[in-house]
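See below for the structure under consideration.
Only one protein chain is missing; all other protein chains are in place.
Up next is chain A:
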Amino acid sequence: MTDKDQGPEEAFVHLTPKGPDDAADTQADLNQEMARITEQYDASGAPETQPRLDYAPYRSSILRHPTKDPHHTDPETIELYAPAFGERDVHRLESDLTIQSGGEPIGERIKIRGRVLDGDGRPVRNQLVEIWQANAAGRYIHKRDQHPAPIDPNFTGVGRCITGDDGSYEFVTIKPGPYPWKNHHNAWRPAHVHFSLFGTDFTQRMITQMYFPSDPLFALDPIYQSIVDPKARERLVAEYDHDVSEHEWLLGYKWDIVLSGSNRTWTEGDSNV
């Protein structure tokens, strides 16, 4: 395989039980595999809310998922707290991805707004949110992204912010494009924005992807479908919100994020942390 053949997501040659000819699988093969897993899930009657780590239609997961169940542990002191981030770490302007270079990036200007909450509905205050995404043409700023779509010199696709007292966050950006990858033949990822989140406990740490409503690629994408419960995976889809849209300027999306519950015993003082 030459560099020229390598597309996003699967830039490394790696062996899986399917072998290096993974890309020979058709979308129809993948759909069949995914449908089989859906049937088994429906029959199991045991609801799941998180992605499966062992989800073979996502070929790269085959050798990278633990085969043993995670070990149940009671969190100890350090695990009940999370690193602190603040104004020292993040400049206010880092939440606007459209003003990071001299000129305007190309594409559909959007705003994504929401709140970060814990499992008890408490806002996660003053905590770090990081995002990264492809540009409007589906291209990342990354040396291993060889997708032959244009780089936008005015768009890095990287943003950060610190949540407000009500757990709110807001980013102004460009709507990312879908892009091809090497999981199987003619494989395309639905448009998405990567989100990285911290809570008040280190055990709430998570990274996920936000999607856009009504994407025709949802049913075909093994990363999205690795969350086998339909209601659970819909939690990753933002909602178009006309109240967030701005007159003659941008379109608005709303997406709230719920972290797992805190394990800490909360006291009056903690609520301001």
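Basically, contacts are C-beta pairs under 8 Å (C-beta built on N, C-alpha and C of every residue); 3 or more make two chains touch, one makes a residue touch a chain; residues count from 1.
Keep in mind that, in the parts below, contacts and distances are computed from a predicted model.
Visitor: Per UniProt, what's the omitted chain called: "succinate dehydrogenase", "Protocatechuate 3,4-dioxygenase subunit alpha", "ABC transporter permease" or "histidine kinase"?
Guide: Options "succinate dehydrogenase", "Protocatechuate 3,4-dioxygenase subunit alpha", "ABC transporter permease" or "histidine kinase" narrow down to "Protocatechuate 3,4-dioxygenase subunit alpha" for the missing chain.
Visitor: Which residue among A:137, A:236 or A:250 touches the omitted chain?
Guide: Final answer for the missing-chain contact: A:236.
Visitor: Considering the complete complex, identify which of A:99, A:149, A:206 or A:251 is in touch with the unshown chain.
Guide: A:206
Visitor: Looking beyond the chains shown, say which of A:110, A:136, A:191 or A:227 touches the absent one.
Guide: From the options A:110, A:136, A:191 or A:227, the contact with the absent chain belongs to A:227.
Visitor: With the missing chain put back, one of A:82, A:137, A:161 or A:191 would touch it. Which one?
Guide: In the full complex, the listed residue that touches the missing chain is A:82.
Visitor: Footprint of the hidden chain on chain A, which residues?
Guide: 8-12, 14-15, 48-53, 55, 58, 60-68, 70-79, 81-90, 117-121, 128, 130-132, 134, 140-145, 156-158, 160, 194, 196, 201-209, 223-224, 226-227, 232-233, 235-236, 257-263
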